[in-house]
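The other protein chains are all here in position, but one chain of the complex has been omitted.
What follows is chain A.
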Amino acid sequence: MSSSLNRRKLLHGGVSLAAMGGTTWLLGGCVTSGSDDDAESAKGAADETNPLGVLPDKALEVVIFKGGYGDDYAKFNESLYQKRFPKAEVKHQGIQTIAQTMQPRLVAGDAPDVIDNAGDSRLDMATLISGKQVKDLTELLDAPSIDDPKVKVRDTITAGVIESNTVNGAVYQLNYVSTVFGFYYNKKLFADRGWTYPTTWDAMLTLCGEIKKAGVAPWTYQGKYPGYWTEQIVTLIGKAGGLDAVKAIDNLEPNAWKQPAVLAAAEALYQIADKGYLLSGTEGLTHTEAQTAWAQGKVAFIPCGSWVENEMKGIIPTGFETTVGATPSLSTSDKLPHQALYAGSSESFIVPAQGKNVQGGLEFLRIMLSLEAGNKFAELTGSLPVIKGVAKNVTLTPGLASAREALSAAGDNVFFFKLGDWYAELGKAIGDANGALMTKSITPAAWADRVQKAADKTAGDSSITKFKR
């Protein structure tokens, strides 16, 4: 979900160079010219086949982030929309730089009706929400679903997704793809060497010693983007301290990062670096280099989310069984069992509030949440959308199968944190601190001090819109 997705900034940085100087000034050109177009989007009569009251001849414009999932699935959904409203013209745009492309249009009040706000360059949700520029999706969630009109859309979505996207009582984005975070490993390698995936931290460290002796580096991480550790730290905090500990962090409560569970989590991670279990030079690797070393069997564990299998497609050799393991328990007094999982959702779809066809945008999302659209998505992308009972007849890749298994083992003990999405700057500060921790430049206690200071700064900054969960 999240902050860790901010990593793919490699090449695009160079392009932005030229744009940067110009863009800030040019965007300025729009805002001071002051076009404030608040035209209320039209809504037609609602009935059973058209519960959201879409005007059937109104054009619909969809903008898709054309990244790892491509945009063929969206074109399919657009054809479904077209089928329902043959008179509507459907415009499609598949692009990579959502923020840069959409921002001038939002400023000019010329928003499309659906934006797939994903990828490296995303529109900052906090800014959109505080500017009242995104539509609250509650109306969609309470509408009848396409597959069974007796079931509301909200009840067709897998557990935790709506909850994790609820801010201040409203839902502004629909995250479409299930994501499971944990320790990723190759089950085949483990089976061949007789290693068992550990359920406690001590067992993990012991196993690391064995792995190292066998000539394999126990750990690596996406060195240049140490934000990847944030989900793992939060997972450890959630397990040791329970959900309240995570909520305290998200809600920027005073001394939230000084809770015993937080320090224990940082100390646990520090051990990986301190005992020399990291692949040498890890801190200087890009995410691709680190994940490649892992896929080549030079490394046993890597912290990541379930996109890793798709992302490393072509590099992961045949016979490699990508598997996610739930982060091990810190101690026997942990509040949550070791199967507890940090799971969330990514690929956020939003409906701009000043779009010309807001109801059409909502309807498009309703179509996306149908089983027909979901199955097509799973088939085209090899990823699981957040729809209950989806992809029953699709053969899953080992990584996805293991993610599904981990989710069912976790049951209700699934959690998430929102801080990185809500406060981008704080998210970066935590990532930077993680980098210092994992290179042993700072102690776990100093890490906690630093993160607490950054959190306090955010909490005390009146210009930042605050969120609660």
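Here is the rule we use: a residue touches a chain if its C-beta (ideal position, glycine included) is under 8 Å from a C-beta of that chain, and two chains touch if they have at least 3 such contacts; residues count from 1.
Definition applied: contacts and distances are computed from a predicted model.
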item	value
Omitted chain, identified by the protein name its UniProt record gives, among "Acyl-CoA dehydrogenase", "Sugar ABC transporter permease", "Acetolactate synthase small subunit" or "Acetyl-CoA C-acetyltransferase"	"Sugar ABC transporter permease"
Option from A:251, A:286 or A:381 whose C-beta touches the chain left out	A:286
Chain not shown: contacting residue from A:137, A:157, A:308 or A:424	A:424
Contact with the hidden chain (one of A:135, A:187, A:224 or A:338)	A:224
Selected from A:126, A:159 or A:394 as touching the chain missing from the view	A:126
Touch list for chain A against the chain that is not drawn	6, 9-11, 13-17, 20, 23-32, 34-36, 99-100, 103, 106-109, 121, 123-124, 126-128, 130-131, 133, 223-226, 279-286, 289, 424-425, 428, 431-432, 435-436, 439, 441, 463
